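What follows is a structure written as structure tokens; I'll ask about it next.
For this view, one protein chain was removed and the others were kept in their places.
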Amino acid sequence: MKHNRFRAAIRSYASNKYLLLMFLPGFLLFLLFQYVPMYGILIAFKDFRIIDGILGSPWAGLKHFEYLFAGAGFTNALRNTLIIALLKYAFVFPAPIILAILLNEIRLNWFRRTIQTVTYLPHFFSWVILGGILFTFLGRDGGFNRILSYFGVQPVSWLIEPSYFYGIIVATDVWQSVGWGSIIYFAALAGIDPTLYEAAVADGASRWRRIWHITLPALAPTITIMLLLSIGNFLSVGFDQIYNLMTATTSEVGDILDTYVLRRLLTMNYELGAAAGLFSSTFGLLLVVVANRLVKLYDKDQGIW
Amino acid sequence: MGQRKGKKTWGLQAALLLMAIMLVVAGCSGNNTPNNGPAQTEQPGGNAGQAGENQPGDDQPETIELTWMVNDVMLPDSFGETYVEEKFNVKLNIVSIPRADYAQRQQIMMTTGDVPDVMIVMDPNEMKKYADQGLLAEVPMEMIEQYAPRTKAELDANAPQGWYYTEHRGKNYGIPTLFGGKTTTPGSWRVDLLEKAGVTEIPGTIEEMEAAFEALKGIGVYGMSSNGNSDYLTFQKIFGAFGVMPIQWTERDGQMMNGAVMPEAKEALTLLADWYQKGYIDPEFVTGQDLGPKFLDGIFAYNDNSSIFSIDETDPNSALSALKNINPEGDIKFGPLPTGPRGESGGWSWGTAANGIHFGAHMENEPEKIQRALEIIDSVINDEEVFVELAYGQQGTHWEYRNGTDLTMGVKQLPPYDDTVKLREEGIKGGETFFGGRPNFDLFYKYYGERLKEINETYAGNPVADLFGKPDILPSAGQYWGDLKKLKIEAYAAIIRGDQPIDYFDSFVEQWNSMGGEQLRTEAQELYDSLQ
Partner (left out) sequence: MHHRTWGEKVFDGVNMVLLLALAFLTLYPFMYTLTMSLSTPVDAKMPGLHLLPMNPTLEAYNKVLTQSGILQAFVNTTIRTVGGITLVLVFTSLTAYPLSRKSFPHRGLFMKLFVFSMLFNGGLIPMYLLIRNLGLLNTMWALLLPGVVTAFNLIIMRNFFQSIPEEIIDSAKIDGAGELRTFTSVVLPLSMPVLAVIALWSGVSHWNAWFDAMIYIQDLDKQVLQLFVRRTVIEESDALASQTELMHATSYSKETLKAATVMIATLPILCVYPFIQRFFVKGIMLGSVKG
């Protein structure tokens, strides 16, 4: 029985030998650089002695995990992380899709291209720089308040109010990533047959119906795959962004798992870093598996595997 | 093949594949144990390999080869390297790593077995980790006494806390570097705004400050701001006026205490909360951002952390020049450190020791190399000629007297070496050396120049330093310090802004102690007692 299965596998590889030849070089490179160093995960369960190497170091059990979860403020950091993650999925994830759809409705070629190019600019500036700009712009005497004053709004120091913090995190993340994120959707839109639109117009379908019945279905597989690919990093809610926007008054609501771990990460504390990474990854894996299952329930041809 | 069956076989095959991968891993792991040999053999692509061979017989027999890791970009065969090689009859293999990358690169190299002979370790906590892992050579005090006697005497006299940086579990692992002289930053005032508000005299006490702030409020200017998002900078001069410096360890009647939780800190916070409530403090102090532009823009009048170069009108890029550019009427002057109710004053200082120079563990078998390195270090710190060559370069080529005749105004680097990057590529660090850091205090002040020394003594004459230099070098600091800093920043901001009443300070102290503050205090006491 087992023997048969083995032979069947050999046979199916043999019948796909050209595909296999195409596949193997890249796959071996992948194994070499992704899986050979994978034993480093063990360091999370070890007391790392440099002289003994990772594998030779003594086992430490779950010590590093206990230390990680027992620190002051862990639950607060976990809660903040989950809130920010959910907010980002609600508002940041759909933003590039909406941008792509809106741009798709623009007829003027030069206008569409210019907007595309301009909106993707902030992606190229690190949060250290964007943070500096935002502190000035959102400060009490900054440009944003000057604009609001035309509408009779009293000036606010936006970045020091804890109640505005999540809103600002979401809005600035959209601002920084929307253009860059929409590129993959532009690529997907390029696959739509223009005759579909022409036919719809001829049938007298309204703009909304065209978006709903042609554009969105064409984007759906890409949206699904982007969701599946990103959900594994659910607990990584943007360390650079939050770290560079946090102040003395917002650090309570802005404390996320990454900043929490950073505070504990001493010099060369590889064990704790690995333990924290393993925690987020395991959580992420769980989400990916569940999400993939859900997607396949809906349409068994979608999903990653 | 049925789909369900297929799925089951996947599990099996996945397990097989993972096993295969584990085998590969196990095969590789043989190579993973780092060899702790001298770095020359491991040095990635460096010039070290060739250097080992070119030891011709015609060289003097005592030529010693040293792999020396320095924390900035120095080009191969630079002026500085050549100078040291000729002067001290050594062959240097410089491992030069940009400052921004230094700590990380050093950690990776140390972890994977590329341990240099001599290296600066920029953070004493890193040193303690390396020592713990057996990567550093012990350097007995007698050896330092014998080969770097002048430096040892200078450290004992002016920077004894440096020995905390090189000590670990009762052993000494290197030689501390100096961070002379005793400095804090001056505070500066927008005197044009003071005048406009009718204040003619630069305030010197807390009371005078308060009066000036009230007057400034009348013209719509905040009295002061500060970096409220920092564990140590927040209103440092005001705390100094109450004789306390938060987050530093200090000693009272033989007892160790942390400034952050001392009763004097509560006094200062009471005053600051009052000032905030009266509208003397820029509410955006909690961001710690844009302090420079806001000061120039006249949002607030007292800047509690200025550069000693900021009112140099001869420098077209100084803060004063920038102010004059937008506002010819504007003017900035230094003010004395404000004095508090008990006549105290002070500003934050990092102390007089910088960090340490250490030696790879393999050097324990080659004491003559450690000795030679110590001799070089002792010389660059104390011999004027050697120090000047390596800190400023050659007179006429790299530097000249600022006033053209003597050292009263200090020295200036000549173009193109006035660009720090270009200077350092030459192996000249500027004001200090790559091989020993800053010089002894006499040399430091000599080249610092009278003018700066005078500014320092008049306006920043009372630096307050941690008893250990850096407050986070205690054994369990890594575990607690991050949380304590966060707690301190948040609590202070909340109290000053009035989000919490003054009495919240007491509950803050309780939290501080329970979150590791008490544990660290005990350790500080032990460390202090052990080295008395």
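A few remarks follow.
Just so it is clear, A and B label the chains in written order, and each chain counts residues from 1 on its own.
The criterion applied here is as follows: a residue touches a chain if its C-beta (ideal position, glycine included) is under 8 Å from a C-beta of that chain, and two chains touch if they have at least 3 such contacts.
Owing to the predicted nature of the structure, the values given are computational and were not obtained by experimental measurement.
When the whole complex is considered, the residue among B:T63, B:Q371 or B:T420 that touches the unshown chain is B:T420. Note that of A:G73, A:P162 or A:G284, the residue touching the chain absent from this view is A:G284. Between the chain not shown and the residues B:Q133, B:T205 or B:S307, the one that touches is B:S307. Considering A:A9, A:L62 or A:L227, the position touching the chain not shown turns out to be A:A9 (whole complex). For subunit B, the residues in touch with the chain missing from this view are 7, 10, 13-14, 17, 28, 31-32, 44-46, 73, 75, 95-96, 98-101, 104-105, 108, 111-112, 122, 183, 290, 292-294, 296-297, 307-309, 312, 315-319, 321-322, 325-326, 350, 354, 402, 410, 412-413, 418-422, 425, 430-432.
Contact between subunit A and the absent chain runs through residues 9, 12-13, 15-16, 18-20, 22-23, 25-27, 29-30, 32-41, 43, 54, 99, 102-103, 105-107, 111, 113-126, 128-130, 133, 136-137, 141, 143, 175, 178-179, 183-184, 186-194, 201, 206-207, 221-222, 225, 229, 232-233, 270, 273-274, 277-278, 281, 284-285, 288, 301, 304-305.
Criterion: only the chains that are shown with their structure count from here on.
The touching residues of subunit A, when paired with subunit B in their complex, are 5, 8, 31, 35-36, 38-39, 49-56, 67, 71-73, 132, 135-136, 139-141, 157, 159-160, 246-249, 251-252, 255, 262-264, 266-270. Residues of subunit B that touch subunit A in their complex: 1, 9, 21-22, 24-26, 28-29, 32-34, 36, 103, 107, 110-111, 113, 123, 125-126, 129, 133-135, 228-229, 283-284, 286-290, 293, 297, 299, 478-479, 482-483, 485-486, 489-490, 492-494, 497, 499, 515.
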